[in-house]
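Structure first, then comments.
The other protein chains are all here in position, but one chain of the complex has been omitted.
Up next, chain A:
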Amino acid sequence: MYPFTYSRATDVADAVRDKAGHGASAYLGGGTNLIDLMKYNVEQPAHLVNVAKLPLDKIEDLPDGGLRLGATATNADTAWNEQVKARYPMLNQAILAGASPQLRNAATNAGNLMQRTRCYYFYDIETPCNKREPGSGCSAIGGYNRIHAILGASEACIATHPSDMCVALAALAPTVRVSGPNGERSIAFEDFHRLPGDQPQYDNILAEGELITSLDLPEKGFAKNFTYLKLRDRHSYAFALVSVAVGLELEGNTITDARLALGGVAHKPWRDKSAEQLLKGQPATAETFGRVAAHVVANAVGQGSNDFKIELARRAIVRALQQATEGRQRATDAFLNSNP
């Protein structure tokens, strides 16, 4: 860990100003990811601006019927918020499927979006990694890549975005509000994270100095027919090998609207809009689900130790769609998702 200076911002403008006033600097949320990375010398900010205590921790109704999740509200407070539980239960389930109670109590919503990949090599500064050190090479390609991407990867990087919360967010499609040296802007969630391409050092499109202030959820929450299915190497406190967030609207047995997003498979939370189109207007049957699942993984590419994820993802999509159709998220997930 390298030495750094530290300050606590009083308001958004102060935070943005403070960060801009220092060279290599970073915002600090709950610190559950950034501090680890600093200890491993993966990140070496010379200045930290603590934003965790900014008054951005509210969860409040929006005039358009949506819900605003403050950037510094903790993952735990967000998951257990009554509005979230009632209107966006998929989000509640996704957050609770992640990390541990202690971590969720500390982690902020913005930090969750901004958390970095768990790629083993990214964490180990003794091995080459294009994301950590552009141009040095990707150790995961041809290495051990059980937790790596099967969709949208590049020759430069096959890392995945590790968040559970973001998979549900990808399905719910909120707007990310940010404030920066050049003012405020809103970013559609699907545009926020990016694919690695030849610049894997960038996880998302946030510009230097921009601070996330809130996540604005639209009204539609898919509270009746939804699921968040997470498959991992132990029953809690492990990142997803594959996860699936599904939201459906049904008329009788016909799907009228659908959302489908995957975690653990790509550099970003993987929402598949074409699969959603394939679902719309179709009967909610095993046949439909199988066809859509095959479509989602049609272009998937394995890297060796993660080859199994292609088949696993296919089966998980089918299962998630079944669960969502039957509206029995909790009962089934008592088996798989033991959190909390």
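Assume contacts are C-beta pairs under 8 Å (C-beta built on N, C-alpha and C of every residue); 3 or more make two chains touch, one makes a residue touch a chain; residues count from 1.
One rule holds in what follows: contacts and distances are computed from a predicted model.
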Omitted chain (choose from "Xanthine dehydrogenase, molybdenum binding subunit apoprotein", "Gliding-motility protein MglA", "Sulfide:quinone oxidoreductase" or "Cytochrome c oxidase assembly protein CtaG") - UniProt protein name: "Xanthine dehydrogenase, molybdenum binding subunit apoprotein"
Sole residue of A:T127, A:T227, A:Q303 or A:T325 that reaches the chain not shown, by the stated touch rule: A:T127
Residue of A:I187, A:A223 or A:A238 in touch with the missing chain, whole complex considered: A:A238
Missing-partner contacts on chain A, residue numbers: 1-3, 40-41, 118, 120-121, 123-124, 126-127, 139, 142-144, 147, 231, 233-239, 241, 308, 311-312, 315-316, 318-319, 335-336, 338-339
